[in-house]
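Missing here: one protein chain of the complex. Every other protein chain is in place.
By letter and in written order, the chains are A, B and C; residue numbering begins at 1 in each of them.
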Amino acid sequence: MGPGRLHALIDGVFAIALTLLVLDLPKPAHSAQLVRDLLRAWPSYVAYLVSFITIGILWIEHHGMMSAVRGINRRFLERTLAFLLFISIIPWPTALAADYANQSVSEARATAVLYAATMLMMGLTFAWGWRYPAFPAGARRALLGGLVYLIAIAVAFLSPTASFAIDAIVAVYFAASRSRVPGLIVRPAPADDSG
Amino acid sequence: MGPGRLHALIDGVFAIALTLLVLDLPKPAHSAQLVRDLLRAWPSYVAYLVSFITIGILWIEHHGMMSAVRGINRRFLERTLAFLLFISIIPWPTALAADYANQSVSEARATAVLYAATMLMMGLTFAWGWRYPAFPAGARRALLGGLVYLIAIAVAFLSPTASFAIDAIVAVYFAASRSRVPGLIVRPAPADDSG
Amino acid sequence: MGPGRLHALIDGVFAIALTLLVLDLPKPAHSAQLVRDLLRAWPSYVAYLVSFITIGILWIEHHGMMSAVRGINRRFLERTLAFLLFISIIPWPTALAADYANQSVSEARATAVLYAATMLMMGLTFAWGWRYPAFPAGARRALLGGLVYLIAIAVAFLSPTASFAIDAIVAVYFAASRSRVPGLIVRPAPADDSG
Partner (left out) sequence: MGPGRLHALIDGVFAIALTLLVLDLPKPAHSAQLVRDLLRAWPSYVAYLVSFITIGILWIEHHGMMSAVRGINRRFLERTLAFLLFISIIPWPTALAADYANQSVSEARATAVLYAATMLMMGLTFAWGWRYPAFPAGARRALLGGLVYLIAIAVAFLSPTASFAIDAIVAVYFAASRSRVPGLIVRPAPADDSG
């Protein structure tokens, strides 16, 4: 089979993971101080934003990988499913991180480790997928993007906040950096992008 | 990459945002006065309807934009993700607006501001996307559609209900108006509808 | 625009509506009599099944309609969104019907009316959509399929159970009947379907 239908499953999982994040935004019930309660839940918005950006950038990067793939065998499908497992699970550590950010340090640390470990596994399975089209630059970028979460895990034992800051920096860095992997600029836009 | 796969992610996020709205419709537990309890929750139905129409019209308009786009680069993908962030978040202010419509004015005001601010950001990111295909009429329409929510935010301080009325009027206006942006014009489909 | 991208939104909404039904299946917490509690929730399974079949058959029938459509204008998009509104809302009356089936008759009646009214509106918007490709047989079938729910609404005042039985019979009838609308048999299967 060609890559066509695999795209449909991948795009579906990405779209749902992006959208399910909204279910964990704070909805205080019967609050008499709604503004204050919503403001106090600020870690939820940060966590939402970081996870949304991370999933979004991964969609773009994964897209690049798929356009480097010419044929698909069962082994590649299984690597893709392993990658999708960690994409689809992201709303879970995101929600826990938001819920426990304002609580004791030991609980916040647990969520920081869980969040970074999910991202680490996601990066490793992504790099594993990149090995399939035998495109070393892509595998390297994915592997580095994953291994940086090892630092976030280590830092979580010193400061959960600093650990989450690393997660956010990784998301922003990958959003801002221009990768050289294929598929990201296939044809020029019709007009000058003056935006 | 061509616009094809980007459509899949966009349509997925729109479809899920439209459908997740249903999760916030009232389901009173063990009510002995179900009809009364359901009728009392009327703001939920209004909020559902306004958000559904708004997301639906945006899908149509965004469609028009995509058909004006000839090639896609990473910068455009990132603008699209920014736009999708505000589409996917809509069920959250919708649920809060419905929950607090019948409560004190200060809480209803907070939800009116949150709702209109979400729509404002969505309109701004939409207009930002329109600048990519360099189609001024589209960017102007999206920008105006966004900026009108500034009025809704200001009005919320006088009357939350009037603010929500503006949100509803915007939705109905855009549903009724005929835009001149590309892609919306009737054209016969090719014989093969495998589009 | 051709029908291609509209399909993506429609199929997305149908797939999500079908799958969100699962969220309302009973999950008793800390039950010491799980089998009994799950068996007592039998109306949930009936409601799930009837709604799943109804949405599934509608997907097939809507498919037939789309293959009769040759071009799409904004008016048709808006009719389609109105139809999708009632498709995406189906999990809501389904959950209420299941929750209140075992409670007092007046509450069960309210949910029976709500369920049938949702289906009525869905049928009317479906028939409205059928008028676009000017295919009278399709519009007639959709209209009849919708109007039968008027009977279900009337019967609910005598017996909610009988009203739900009508809903179930409609679903099974449309599953079993062979419609003559286009698009349902476009090319013969390669081999004899001996199943």
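Convention: a residue touches a chain if its C-beta (ideal position, glycine included) is under 8 Å from a C-beta of that chain, and two chains touch if they have at least 3 such contacts.
Remember, it's a predicted structure, so these values are computed and weren't measured experimentally.
Asks: Touching the absent chain in the whole complex: find that residue among C:25, C:121 or C:168.
Replies: In the full complex, the listed residue that touches the missing chain is C:25.
Asks: Which listed residue (A:32, A:77 or A:137) would be found touching the missing chain in the intact complex?
Replies: Selected residue, touching the omitted chain: A:77.
Asks: Thinking of the whole complex, not just what is shown, which of A:7, A:27 or A:131 touches the missing chain?
Replies: Answer from the full complex: A:7 touches the omitted chain.
Asks: Extract the touching residues of chain C with respect to the undisplayed chain.
Replies: Touching the chain left out of view, chain C contributes residues 7-8, 11-12, 14-16, 18-23, 25, 27, 29-32, 34-35, 38, 49, 52-53, 56, 59-60, 63, 67, 175, 178, 183-195.
Asks: Suppose we count only contacts with the excluded chain; which residues of chain A make the list?
Replies: 1-5, 7-9, 12-13, 15-17, 20, 23, 66-67, 69-74, 77-78, 81, 84-85, 88-89, 91-92, 95-96, 99-100, 103-104, 106-107, 110-111, 114
In this text, only the chains that are shown with their structure count from here on.
Asks: Among the chains, which one keeps its Cα centre farthest from the Cα centre of chain A?
Replies: C
Asks: What chain is most central when centres are computed from CA atoms?
Replies: That would be chain B.
Asks: So what's the Cα centroid distance for chain A and chain C, whole Å?
Replies: Spacing between the chain centres: roughly 36 Å.
Asks: In whole angstrom, what separates the CA-based centres of chain B and chain C?
Replies: Here chain B and chain C have centroids separated by 25 Å.
Asks: Quick one: which residues in chain A touch 2 or more of the other chains?
Replies: Chain A, residues with two or more chain partners: not present.
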